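Below, a portion of the complex is reproduced, with chain positions unchanged.
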């Protein structure tokens, strides 16, 4: 079976949010679907955290409640983006497979009771998620309510790195595949500095706790490895789904808010690109970063349909001061996404939780209920989206490209750079904000992309720039393009090694 | 044998402090009792940290020095508040029972060399403290010097929480007793959020290190469990004493300064309520919190006698800037306690230590010796207390009650609330200070207490408010009372679940 390459079977724009009915009585479900219809909701994401209820004991499944839920939604004309629950394995999983827990840099084992604690390197975890995704796809691949698959949740947060023994073993295998020989690894990592030469693959360590700064090239590779581990797990689930189902598959990114995932690579793997965005309350101009994230999401999508999978109707709960949105702010943020090409406006979550870590996160139905300003704004927004159905699928055209490369982000933000203040994010914002204030529409691009269609290319933070990318930029300029390059760009190659520059051509030492 | 329900056999007000003669030569003891008589000291607390000298090897006791000390004090008319040394087990104990050490949230084992490192869940610790308390009571239950028993020291500081394997095992038992069924636990904790449903008691974890915020209802129960563990240990010691002795039993609280103990519950267990209070030097109005603590201590005592067990003659040693007291400040603070009903004024400690972690903590005899302003003030204060003997047992009457509930404190100060600035302590101080500046005498009360005798009830921080408490407050107002409620009150129930409010009645899901 092959996956659909297009946006799911929904008329016009999609509107809705994460729906977690397992937190509510059956009577509330009926109230929910009535209210969804009142608000114009036509798409909800379900099941993202439901593993413990779908498989209460290992190998024992309970799909009855999900059957009932999907039928209820379908009967009310509400389509479903069906989640795989891999972000939150049940308590029994960690009890049975304690070595599948994430370990921090300093050796602390991450325990159950929160979320996101599974080691993506664990074979048992990988087997369990493949099985669960397969079971769901087999059962719901043909369910008429299901129009899309939502694998996992926000890969890379709250944790990306994992120093568990399983992860370190995977790391060695990854390095062998990447470098083939220890000579190549020693050369790439510059192990001659501080006497770190390796003579045996088994001696290679991960960049865990050390007395002072760890080898930066190792750490940059570790970031690549971490991203790869997450992507491997996504592909395991996606492929397990595709064996039984043909709806498009997505996973929700956090563009410019989650740093462990290279979205240029991830966007290749999904059918629909989706993004979550949350404002940072202390920032009076947080809407500029919201626009940046939307432009970045559209850019990585590269022509694929893309949607806003999550944002908030008002305050979030995890910041120091969770500021409620002003009247109209939710609409402004929603329309900002539409204007940048999104085909859906979705929220976390439909109904505010009474319990749990995020009960003070706003929702489409607030704690105050439907007799509230917030609910009226939610209904109003549903109307706006219905009226704007014609913009679905519209295309954004930009004359300016901003270079954005996660590898350069990872490299630039390593330790012991000339100044802590020269950060990828700060530079990116400074340039983007300037263009935004001048009303210039921008795409983002990778430095190796074909840039010939742009009048201007801006490189705010290209600290890491490969020879291939440099050649590409040179060709762009030679072809008449205008390139604006920020200071501290083009400093290192893909191994965080300073380009040869005044030294003459780089050369191998006798040991590498 | 039953414990005396009243203040010990001392004439007038008690005056004195912690006395640690094990730090001094025998000749100094003689000097000490002479100086105590000069200062009017009539009560000293001894033995609080003496375990290693009383039981130098496991099961081998040395009471000779204590016999000599108590006889000397008695011969000089100085009564003794005899400590049990359970706060500081000897080095041999931790060597023999390394699993009795406290473990932090991130897995670090707390080592010997400081104090307070014993796991209160450890059966070996519990057995050892029962045996030691029993031995002391058997030997000194009839000693004429001993007028009170001082169990442990400042329960809840420096550590309350304990994530040792022993503690986690106790936690599971505690939860089974509290909830009986896993359905009840899942419902109370809202485990449907983030997929945390439990299907087996053995899978239940403690709120140790996790990738992001842990289940808040679990954490609230963990606070209750932590407090219960400490109280169980107190009762073990108290009951071991009562088998052989009839003097009243106390333990020194730190009202509004130690947060792990629910003093409404603790005050039920002691015969005499006692409190320690230390000013926070950077706070120019620290005396307001001193008054608050005194009012709170009197309130939890609920008519039982209460005393100031520890304060300082001048600077402490554990703050960033340990400011010496101005002339008269020690007297002011002492009299503030008397004015709020205290029957004793005591200090940590009698004679400043030459060695150890607290040698820069002030004392009744400073390092400078008796030819010092401080000593003269100590002697002067002794005279004042003698003159004020008639206020002993006087009763404070208030028309205003301030609601204070440790469970609400624990809940409100969990993570991921709307604002980090809305804290129990800040709100409590804001309201108390307003009343204090207006010269209004207040009691503190639990929200379920009979409030009918108060003209005004103030609720500065009732974030957690049970249905029972809400009914009590409603009845108070219906009966003509005036209730002033701060914002962010009445938000959650006893499980940190948001009250149903606009949602209609809360209801059970199918899984709980």
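So that you can tell them apart, the chains are marked A and B in the order they are listed, and the count of residues begins at 1 in each.
Going forward, contacts are C-beta pairs under 8 Å (C-beta built on N, C-alpha and C of every residue); 3 or more make two chains touch, one makes a residue touch a chain.
Worth saying up front: this structure is predicted, and the values here are computed from it rather than measured.
Within the whole complex of this structure, the shared sequence is present as 3 copies, and 2 of these are drawn in position.
Everything below uses one rule, namely that only the chains that are shown with their structure count from here on.
Note: Cα superposition of subunit A onto subunit B, rotation of 120 degrees, nearest 5. In this assembly, the C-alpha centroid of subunit A lies 47 Å from the C-alpha centroid of subunit B.
Considering their complex, residues 20, 22-28, 49-53, 56-57, 65, 85, 88-92, 94-95, 102, 104, 107-117, 158-159, 315, 317-318, 320-322, 352-360, 366-372 of subunit A touch subunit B.
Subunit B makes touch with subunit A in their complex at residues 106-107, 189-200, 202-218, 415-421, 495-498, 500-504, 506-511.
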